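Shown here: the complex without one of its protein chains, the others still in place.
Should a chain be cited, it is by its letter among A and B, assigned in written order, with residues numbered from 1 in that chain.
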Amino acid sequence: MATTARKSVLVVTRHAHQGSALGRSALDAALVSATFELPVTLLFQGQGVLQLLPEQDCTEAGIRNLRKVIESLPLYDITPIYVDAAAAARYALQAELLPPQAQLISLDRQRQLLADHDHILGF
Amino acid sequence: MLPESAFDKDGFLRRLDAWTPAVAEQIAERENLALTPAHWEILQLLRDYYQRFDSSPAMRALVKYTAQQLGPEKGKSLYLLSLFPGSPAKLGSKIAGLPKPDNCL
């Protein structure tokens, strides 16, 4: 556990874009935490990596383009973003399709992230 | 002039595509703000931001994006506050015809 004054937050996002608003809620939680100047880390896990697909065209569906919102995260100093490497491989998300600030990480590194943060928010 | 029904209860434009420079003038007038070229530069930046990131910026992101796009002199809270007093992200977004910022606490 970190002992700094500002508690660190890990947001874990595990759901795909279409079926629920959870992906959107996870991003909102990350942005709100950043607004309070808390150090935020974002981890895309399992089906959550599908939020990272480029070329989302949401005009007909009338929902938010999560990939575009994710690209604004560096402006909130939420960078890098961590991506479950096995899930990315399962869904054919090659590194060049991911946002530039994405880092593919192993299960071991994911366990480490979970252990290293003061608060964990799961979506 | 757009009718009242084009705006929500907080005065934000309901439809992004209903925005025109004349609408910006209409909203600015209600906010007692006279738009100068310096204002228009930020309004254009806000509309670009929305196109690019599908969201309205909170203050932190607006300052950083302004610094990236227009240089460090303009990418400062004080500069943005001098143009859009109070809450630049919220007031600027309103006049730029964007939805109310989600994380504007």
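The rule is simple: contacts are C-beta pairs under 8 Å (C-beta built on N, C-alpha and C of every residue); 3 or more make two chains touch, one makes a residue touch a chain.
We take it that contacts and distances are computed from a predicted model.
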Omitted chain (choose from "ABC transporter permease", "Sulfurtransferase complex subunit TusB", "NADH-quinone oxidoreductase subunit M" or "Copper chaperone PCu(A)C") - UniProt protein name: "Sulfurtransferase complex subunit TusB"
Which displayed chains the hidden chain touches across the whole complex: A
Contact with the hidden chain (one of A:46, A:80, A:99 or A:122): A:46
Hidden-chain contact residue, picked from the options A:16, A:40 or A:73: A:16
Residues from chain A at the interface with the omitted partner, ascending: 16-19, 46-47, 50, 53-61, 63, 67, 90-92
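In this section, only the chains that are shown with their structure count from here on.
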Chain A-touching residues of chain B, taken from the complex the two chains share: 49, 52-55, 57-58, 60-61, 64-65, 102-103, 105
Residues on chain A engaged by chain B in the complex (per definition of touch): 28, 31-32, 34-35, 58, 64-65, 68-69, 71-72, 75-77
